[in-house]
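For this depiction, one protein chain was excluded, whereas all remaining protein chains were kept in their positions.
Each chain gets a letter, A, B and C, in the order it is written, and its residues are counted from 1.
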Amino acid sequence: MKDKKIFSIVLSGAAGQGIQTVENLFTQIAKESGYNVYATKEYMSRVRGGNNSTEILISSKPVRSFRKKIDLLVVLNNNAIERLRDRISDNTIIIGEKNFVSKEKNSIPISLLEISNSLGSSIYANAVAVGILSGIINAEKTVIDEVIYEYFKEKGEEVIDNNLKAIIKGYEIGKQLNINFQIEKNGYVKKHMLLNGSQAVAKGAISGGCNFISSYPMSPATAVFTELAKASKKYNIIVDQAEDEIAAANMAIGAWYAGARAIVSTSGGGFALMEEAISLSGMIETPIVVHLGQRPGPATGLPTRTEQGDLDLVLYAGHGTFPRIIFAPASLEEAYYLSAKAFNFADKFQVPVFVLTDQYLLDSFYNVEYLPQIQVERYIIKTTKDYKRYEITESGISPRGIPGYGEGVVRVDSDEHDEFGHITENPKVRVDMVNKRMRKLNEILKEVIQPVLFGDENYEYLFISWGSTSQILKEAIEELDIEKVAMIHFPQVYPLPKETENYLSKAKKVVFVEQNVNGQFANLIRREFGIDTSNRILKYDGFPFSVENLKEKIKEAL
Amino acid sequence: MKDKKIFSIVLSGAAGQGIQTVENLFTQIAKESGYNVYATKEYMSRVRGGNNSTEILISSKPVRSFRKKIDLLVVLNNNAIERLRDRISDNTIIIGEKNFVSKEKNSIPISLLEISNSLGSSIYANAVAVGILSGIINAEKTVIDEVIYEYFKEKGEEVIDNNLKAIIKGYEIGKQLNINFQIEKNGYVKKHMLLNGSQAVAKGAISGGCNFISSYPMSPATAVFTELAKASKKYNIIVDQAEDEIAAANMAIGAWYAGARAIVSTSGGGFALMEEAISLSGMIETPIVVHLGQRPGPATGLPTRTEQGDLDLVLYAGHGTFPRIIFAPASLEEAYYLSAKAFNFADKFQVPVFVLTDQYLLDSFYNVEYLPQIQVERYIIKTTKDYKRYEITESGISPRGIPGYGEGVVRVDSDEHDEFGHITENPKVRVDMVNKRMRKLNEILKEVIQPVLFGDENYEYLFISWGSTSQILKEAIEELDIEKVAMIHFPQVYPLPKETENYLSKAKKVVFVEQNVNGQFANLIRREFGIDTSNRILKYDGFPFSVENLKEKIKEAL
Amino acid sequence: MFSVKIYDISNSDIAWCPGCGNFGILNELKTAFSELELSPNQVVIVSGIGQAAKMPQYVNVNMFNGLHGRTLPVATAIKLVNPSLIVIAESGDGCTYGEGGNHFIHTIRKNPNIVNIVHDNMIYGLTKGQASPTTPKGVKTTLQFDGVFVDPFNPIAVAVALNASFVARTFMGYTDLTIELIKKAIKHRGYSLIDILQPCVTFNKYNTYQWYKENTYILPEDYDPTDRKTAFEIAMDTEKLALGLIYLNESKEVYEDFQPRIELF
Partner (left out) sequence: MFSVKIYDISNSDIAWCPGCGNFGILNELKTAFSELELSPNQVVIVSGIGQAAKMPQYVNVNMFNGLHGRTLPVATAIKLVNPSLIVIAESGDGCTYGEGGNHFIHTIRKNPNIVNIVHDNMIYGLTKGQASPTTPKGVKTTLQFDGVFVDPFNPIAVAVALNASFVARTFMGYTDLTIELIKKAIKHRGYSLIDILQPCVTFNKYNTYQWYKENTYILPEDYDPTDRKTAFEIAMDTEKLALGLIYLNESKEVYEDFQPRIELF
C-alpha cells in the first residue's frame, strides 16, 4: 500500500474567481477518464475576494483524505502562494500569471486571462484552466465533450462551443508542459459516482424515506438542505425554509407526529437553538432526525472551517434525560448509509437521531463505487378506539400511531403523562415513564452500528477516532503499515456497545485522535468505561488533519 | 445528635385555599417565638384546586431537610389524606373538617370554616389555623401581634383586628388539644432571619453587585426574578421582562458588555433556549450569570416539582468549547454566598457562571443566623487609545474595558478574532485564542470553592452529593452517626479541584447520591478522574429525598 | 349535529380556577366541533404551555401539547404533512405573541390552512400573573409592581399589516359569536386568527368580564371585512375593541398548495 501513487493539484484564488467551476468540471473529467479522484476545499467566510483553495488528488487507487503535499499549484490571485507556503516543497510546480509566480522556484508563468482574451473574452479563463489540467492528466477528449455538454447544455450551443474551444486550447498547453504525471487509469472508475458529503447525506436521507425538511440556512449544513430541496419534486419532499431554527425543529417533530419522516440540517449555533425541541422529542417520543454539520465554535467562530467540536453538544442536548442516537460517518458511503439508517432508527426507537458531519466531510468529493438501496422501515400502526400512545412495554417502545389513521386519537404531551398521554403528577407514573423511556437504550444497543477495526489485529497501539477524522487516520495507518498498530473508527458514537471495552483493554496504549480542543470522544469513553484516555492527538485550527501530519503524530505516539 | 427533637406539621389542601398564608404567618410566629423552623412545600402545576402540601418542622436544634414523618397533619380538603397515606403513621394526629378526617385513627375533627364563620366570615379560616398551630407550639402572644400587624398593615386596622381575633380563637383551641409538643425554645433564634431559597439567591445576587436582570417567567425560577424586581428601586436594579429567553440571555450579555452585572433566572427548558448565547459569552469573554432552578424534564415534565437533572445541560451548554463555572448550593447560606460569588467570578474570569438550584431548595424556608456582606469585586479597566480587548496574557484573562470609559473602543466579536477583536481566519491566531480562553480554567481552579467533608474523617464509606441533596444527606449521616462513614458536598461542581481524587481514592466504597435518573455528577467524576462511580442512589419521581429515606439507603449501601 | 359528549375526556380533572374564562372557550370549541360534525380522529389540537394550552387535555381529539410558544410551527407542519386533518393551534397570549412572536408573524406569511385560537387574558396565568404582551399599560401585576410601562402588543393590527387571510376577535362571554367565528375559521381556507378575550379571574383584576363587556363592541352585520384600510383603522382603536371578523382576504394562496403530497399509510 505504501506505493500508492497520488498526484496532488491545488487551485488557489479569490472567492468568485471560479475555482469551484474548475473543481466541478475537472474532477468529472478526471473521473470519467478513469482516474480515482478526490477533492476538498477550504474557503473564507465571504462571497468575493479573500483566498480559497481546492485540493484535487488524482490517483490509481482510491484516495479519500486531505494531503499536505502539492505537486502542482495553480494560482489565480496574488496572495495565494503566501497562504500555502508551508505546503510548497522543492518539487511543487507552480502555474499562474507571471507576476504571481515569477519569484518561485519551479514556476511556469501562464496567463489564463491572456489566453482567454485571445479567444474573445475573459470569461473563459476557468475553461482554459480546466483544459490545462486535463492535458496534464491526459484526459480523454470524448469525455471532455460530454462533461462540458452536460454542464452547459441549458446555456445553449454557443456557450458550449466557446468553452470547449477554450478547454482544447488549454489542453494543448497542458500537454506541452510535460509535467511528470504517472498515474494509471482504471476503467472501472468510470462507472463510479462522483459526489460530495452533502450529496451523500441528502441521498442517504432520501433512501431512508425522508419526505420533509425544515431548516434555516447555516454553513456548512445548507448544502444538504439545498440538495433535498432540489430533489423535492422527484421524491415528494416537503421543503420549508423556517423563520428560525426553533421553528425548523418544532416543525420536524410536528411532521413526524403527523406521519412524515423529517430532518433538519443545521450547524452548532443553529442547533443550540433547537435543544428545547430535542428535549420535546425525547419526552413525547416523537422522533426527529438532525443533520449537524460541525464548524469551529464557540459562537460564530470560523463559520466556513471544520472541527469536531459539537459531540458534547448533541450528547447532552436538551434538559432532562432521555435516550438518543448519534452517528458520525467517516466516508461518503457511511454518510449515505447512516443518513438512511437514521430514519429507520428514529422511526423504530422514537428518539432523536443525529448525523454528525463537518465542513471537511461535506465539502469532500470523490468517486464512490456503489450506494446500496436501503429498505425503508416503517413502524406506524393503525390506531384502535382505545389507543394508548404511551403503552408501557418491556422494550420501552410503544406502538406509534398517527392522527387520522385508525379510529383512535393520538395524544402526545410534553408534560409527564400517563399511557394515554394525559398530563399527570403521579410520582409512580412518573417513574414508570422515565424507566420506560430509558429502557429504549437497551433496545438501541441490540442494533448498534459496531465500531470498525483497521490495521494489525494483534495491536498494541490502538488509535481511536470518529467521524471524518477516521478516514484520514485510516489512510495514515495504512500507509505507515506498522506492526502492532491499529485503529478503531466509531460510526455510532452513542450509545456505545459493551464490546468497546474489550477492544480498548487489549491495547498497551490507546490514543484518541480528534479535531477539537478537549477530546470529547475520549471524555465519553472515559465516562462510559473508566479507562485512561489521556493520550490525545487534537487539532483545532479550523483545518483538517493531513495524512502526512497524522503519520508523524502516530510515529511520535508509539 | 441522634436525640434531635423535631415536631413535624403538614398542611394539605387545594391550591388557592391559603396554605401559603398559613405557612408564611406560622413560620414567622414560630421563629419569633424562639423555635428553629423549617418549611418546604410541594404543589401542583395549577393555580386553584388539586392538592398541595407544606411541611413545617419545629425543632430545638436547626433542621433544614425534608422529613417523611408527620406528627400533626392539618387537612383542608378531601383528597389530602390519600395523597399522604404513606407518610401517616400510628402516631400522626390529623386535624380537619369532620368528613375529611373521621375515618382516621388519631383524628381530631375541627371545622375551621365553622369557627371562622362564627367570627363573621369564612375568610378567617386560615387565621384560625395559624392560631391553632400557634397554640399547639405555645407561641408568644406578643409575637403573634407583631407578625399579624406587619403582614396586614397595609390592609387597615379592621383586617388586623379581625385576623387577630381569629388567631386568638384558634390559639385557645390549639392549647386545649393538649398535643404532646416538647420542643425547647432558644432565644437566639429570634435574631435569625427567616428566608427561602429564592430570597437567598436574590439577596446573594444583590450582595454580589447585581444591577440588571432580564428574564422570562418560568417555574421555579420566577421567584428570584420577582425578588430582584422588588428590590429594583432600593438597589437600582434594571429589570426587564424579556419577550423570550433568547432575548433575556442576549440582554444580560449586552448589559455586562456595557458595564453592568447581570443575571438571568430560568429553568431547564428556558435555559435550553439560551445555549447559543452561552456560547457567545464564552467566545466574546463577556460574562453572564445564570440562575437555573431545576425541575424534572424532559420538556415540560413536572413543572412544579424538583430534580437535579440539568447538570449535564449546563456543563455542556453551547456549541464549541470554552471554560465555565458551575455552583450548586446545598443550603440557604450557600445559595446566598455562591450567588454573590458568581458575580465576582464572572467579572474576574469573564466566563459564564451558573448557580444551579432546584424547586426544592428555592421553596425551602428556614431561619438563618447570618448572611455576611460580600465584597463586590470589579475588574473593569479604563481603556486607552490602543486598547486591545483580547490581549494575549499568561493567565488567559484580558483586561476588560467597557464602552465610554476611557479613550479606547471596546470591540467584541463572536467570530474568531485577533487581540483587537477584529475578525480573523488565521489558523495561528485561532489556536492562540482557543488556548488563551482555555487557560482561564487553571486560573479558576486556583480559586475553586473547595468540596466540604462531613462525618468521620477516617471514612471507609464515602457518600458524594451536590446541590440541595447534600443538605438532606448531611442530616441523614449526622443522625445515623456511624463510624467510618462520611460525605462530601460539592458547592462548586465544575471545574473540579485535583484534590477530589485524593478524597475519593481514600474510600473503600464511594456512593453517589443524586436526584436524577442517570447520576450526572457521578458521570462527571468518572470522566474527570476515571474512578468507579457505579454505586449510585438516584431518585427521579419529582420529590426530594427525605432524611428517613436516605438513612435507609445509606444503611443498605454499607 | 354530533353530540358534544364525544369530545369529553373521561375522568379528567380540569385544572382551571373556578370562574375562569377558559371554561367558556372549552364549551364553545366543543360546540363548534359538534355543529360541524367533526369526528375526533379528524381534528388535531396543537397547544403550547400555559393555562390556555391545557385546552386539548380536556378535548377528546388528537392532541399535540408541545412547548411554550411553539404551536404554530408544529401546526403548520402537521397540516403540510396531512392536509386532510383539521388543525387548530391554540394557546395563550403569552405563548402566541410573546415566546412565539416570530412564528406568529411568519406563519401569517406562509398562510397554512390552520386555525389559530388565542386565549387572550392579557396576563401570564400559569406562571402566576406577570404581564403578557397584551397587558394594558399601567396595570399592576405580580412582577410589574408599578404597572406595565410598555405599549401592549396589538395582534389584530399586526395581522392586518401582514395581510393575514382571516383576522377575528371575540369575547368568550359572547358564546354565539365565538362559536360562529370558530366555525367560520375552520371553514375558511388559510390561516385564521381568532383572538378570544378571556378573563383570568385570579390574576387579572383589571380586564374582568365586566371590563370586556364595557370596552368592546360587536361589528355591525353589514361590516365589510375585506377592506384592509378600514380593518386597520378598526385595529388601531384600542379604546373600544371591535369584535367579529375584522379582516378577510380570500385571495391569499395557501402554503400546502405549493408543497408535494406525501404518502402516509
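By definition in this document, a contact is a pair of C-beta atoms (placed from the backbone, for glycine too) under 8 Å apart; a residue touches a chain by one contact, two chains touch by 3 or more.
Predicted, not measured: the structure shown is a model, and the values here were computed from it.
Asker: Where does the absent chain touch, in terms of which shown chains it meets?
Answerer: It touches the following shown chains in the full complex: A, B, C.
Asker: Touch as defined at the start, partner being the missing chain; which of B:358, B:413, B:514 or B:541 qualifies?
Answerer: Of all options in B:358, B:413, B:514 or B:541, contact with the hidden chain holds for B:413.
Asker: Out of B:28, B:107, B:214 or B:357, which touches the unshown chain?
Answerer: Going through B:28, B:107, B:214 or B:357 one by one, B:214 is the residue touching the chain not shown.
Asker: Out of B:20, B:186 or B:232, point to the residue that touches the absent chain in the complete complex.
Answerer: From the options B:20, B:186 or B:232, the contact with the absent chain belongs to B:232.
Asker: Residues on chain A that touch the omitted chain in the whole complex?
Answerer: Spelled out for chain A, the touching residues are 16, 44-50, 216-219, 222, 225-226, 229-230, 241, 243-245, 269, 299-300, 303.
Asker: Against the chain that's been left off, what residues of chain B make contact? List them.
Answerer: Counting only chain B, the missing chain is touched by 211-212, 214, 232-233, 236-240, 242-244, 246-248, 250-255, 257-260, 262, 276-277, 280, 284, 380, 382-383, 402-415, 421-423.
Asker: In the full complex, which bits of chain C touch the chain not displayed? Write them out.
Answerer: 98-102, 105-106, 109-111, 133, 149-154, 157-158, 160-163, 228-229, 232-233, 235-236, 252-253, 255, 258
In this section, only the chains that are shown with their structure count from here on.
Asker: What is the distance, in whole Å, between the centres of chain A and chain C, each centre taken as the mean of its C-alpha atoms?
Answerer: Computed from C-alpha means, the inter-chain centre distance equals 43 Å.
Asker: So, what's the distance in Å between the C-alpha centres of chain C and chain B?
Answerer: Roughly 37 Å, centre to centre.
Asker: Could you tell me which residues belong to chain A and also touch two or more other chains?
Answerer: Touching at least two other chains: 246, 276, 280, 284, 413-415.
Asker: For chain C, write out the residues touching at least two other chains, lowest number first.
Answerer: Correct list: 49, 67.
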